[in-house]
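Missing here is one protein chain; the remaining ones are kept as they sit in the complex.
Naming follows writing order (A and B), and every chain is counted from residue 1.
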Amino acid sequence: MTSSHNATCEDRRPDHVGGEGPNPPQAPVKGESLGREAWRRLRHNHAAMASLIVLALMTLICVVGPWLLPWGLAEVDWNAFGVAPTLEGFHLLGTDANGRDLLTRTLYGGRISLSVALVATLVSLVIGVLYGAIAGYMGGRVDNLMMRFVDIMYSLPFMFLVILLMVVLGRNILLIYAAIGAVEWLDMARIVRGQTLSLKRREFIEASHALGVKDRTIVVRHLIPNSIGPVIIYVTLTVPKVILLESFLSFLGLGVQEPLTSWGVLISEGTSNMQGAPWMLIVPASFLAVTLFCLNFLGDGLRDALDPRTR
Amino acid sequence: MLNYIAKRLAMAVPTLLIVITVSFFLMRVAPGGPFDGERQLPPEIEANLMAAYHLDEPLWMQYLRYMGNLVQGDFGPSFKYKDFSVTELIMQGFPVSLELGALAIALALLLGIPMGVMAALRRNSALDYSLMGVALGGIAVPNFVIAPLMALFFGVILGWLPVGGWNGGALPNLVLPVIALAIQQIAYIARMMRASMIEVLGSHFIRTARAKGLSEREVILRHALRPAMLPVLSYLGPAIAGIITGSVVIEQIFGLPGIGRYFVQGALNRDYTLVMGTVVFYGVLIVLMNLIVDLLYSLFDPQIRYDDD
């Protein structure tokens, strides 16, 4: 095929060989300076830094905010069922259909949603990336077996998995993280494996191999960093998925329980009220949207900063 | 290559066997049964129902009975939809879900890939920001929010399109559900495409191609596009299997007779035979789609070969 020529071109990547280095003793030192350098480059990316600051503020507001507001999480204002944003009674962003202050609930919900997103995404990232890289690198029978396990996990009825988890382990917020992480790593694993399959035949990897670098080092030092682009993007796509999936788990009874809430739950409540009381949807959805936009800019910035080639 | 395909297909059998077995027991140890509803049944009636569906037998016997029927291609009658067999339900609903899903995927690829490529080429320009802003909007607004709004606006207020219903698959009935299904996929594909395109454009072989004096168009279309598609391709395998098996949200909002609802409602109703039917069907699709994607890999990147082993 015509592209076999391109492929040989691609193999010769002096910047890779130099930057990532097939030379094992140098690797740790390079790794550290890599992180520092990435941070330096990230700091120069205004959009990414602004996003980082907004995300930090968002987290801070969700953690501290509820203590500063006059209404409690479960406190009902018996005179204000489903009212639009108003200063009366200090419902700055209105109340929900049960007369509870929406801003207060959205901030509490943020604590849940942000932590669910953080933990579940990290779990899926770590498992998915390692699993995918190992499968792709080892190839052959190992790859085949590992990926068939992924197929099996894809095919199992998730809902029963969840219901059963609840029965066996009881109701526990940590379980949400586990359950969500347990399904979200599959896509990640497939993506990283695809990248690895393509990378591992390139010269710099084969060279490392020939030089006797340990498989483990090749995977961790070369394959994973070189598939970081798609990985970071997929992570930023996973976050909203996880936050909304959490509301489905709440439907099944595994997620947060009233009076506690989450952005996902607030959004699905808001949807059923969206025509009569649009603020019930707009408020939590805006918090989610801001978070996503920031995450994406941050993700793009991180990708640029970490890309071994753009240095 | 053929050897590889044969090997993979041979492996599909034990894979599916594990899926079926694990799902069967998973489903059966979960609390709640098909007859646990708001109307609590008298003991005599419940006993009759249990006997009629062989639920009074030991679990292993039920498993063997199920596997025996399955081997003969019999998925059994649905518990909830008693006048139809599970096979009939899936075969009647699948064409609907397939049509909607295939159109949505096609739309997503047609829009998502060019969006991603353009954004990558004009990186950090106004075009990039607006394209990615749109894509992020598609991710931030879930389809259970956007779909009813579209139905309200285009169906009720403007009256341009039907609010819902399948109507034998008439074109006007397809428009809104296909768009609602595609929005998120467009956004995903555009985001991933942009990222991997940027990656590929920065790589050495593209620089070489450019240095050779190839036109930009040629560089992108002939050299950059295919390797940049790899992550999208990896994502598409399971995504397509998911989309062509329907979406319960879209089906309910637009009143469409697809099979997406069976995945969720089957489980909620503890319709054991229907759940198993969907599991087997979905499992087969997952195995097939992932095989196809793996084969396509080597088409998109000739370095990927599966001949070791």
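Keep in mind that, in the parts below, contacts are C-beta pairs under 8 Å (C-beta built on N, C-alpha and C of every residue); 3 or more make two chains touch, one makes a residue touch a chain.
The criterion applied here is as follows: contacts and distances are computed from a predicted model.
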### Query
Unshown chain, UniProt name, "YeeE/YedE family protein", "Cytochrome c oxidase subunit 3", "ArsR family transcriptional regulator" or "Peptide ABC transporter substrate-binding protein"?
"Peptide ABC transporter substrate-binding protein"
## Note on the structure
Given B:Gly73, B:Gly159 or B:Gly213, the correct residue touching the omitted chain is B:Gly159
### Task
Sort through B:Arg8, B:Arg194, B:His223 or B:Arg261 and give me the one touching the missing partner chain.
B:Arg261
#### Entry: Missing-chain contacts mapped onto chain B
30-34, 36-42, 44-45, 47-49, 51-53, 78, 80-84, 88-89, 92-93, 148, 151-152, 155-156, 159, 162-166, 251-258, 261, 268-270
### Summary
Residues of chain A touching the missing chain are 74, 76, 78, 81, 97-99, 163, 171, 250-253, 257-259, 269, 272-273, 275-277
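The working rule: only the chains that are shown with their structure count from here on.
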### Task
Determine the centre-to-centre distance between chain A and chain B, using the mean Cα coordinates as centres, and give it in whole Å.
21
### Task
Please give the residue numbers of chain A that touch chain B in the complex, ascending.
1-4, 6-7, 9-10, 12-16, 139-141, 144, 147-148, 150-152, 154-157, 159-161, 163-164, 167, 186-187, 190-191, 193-195, 197-198, 201-202, 229-230, 232-234, 236-237, 240, 244, 267-268, 271, 274-275, 281, 285, 288-289, 292-293, 296, 300, 303, 307, 309-310
#### Entry: chain B residues within the chain A interface of the complex
7-8, 11, 14-16, 18-19, 22-23, 26-27, 29-32, 132, 136-137, 139-142, 144-145, 148-149, 152, 188, 191-192, 194-196, 198-199, 202-205, 208-209, 222-223, 226-227, 230-231, 233-235, 237-238, 241, 263-264, 267-268, 275, 278-279, 282-283, 286-287, 290, 293, 297, 301-306, 308-309
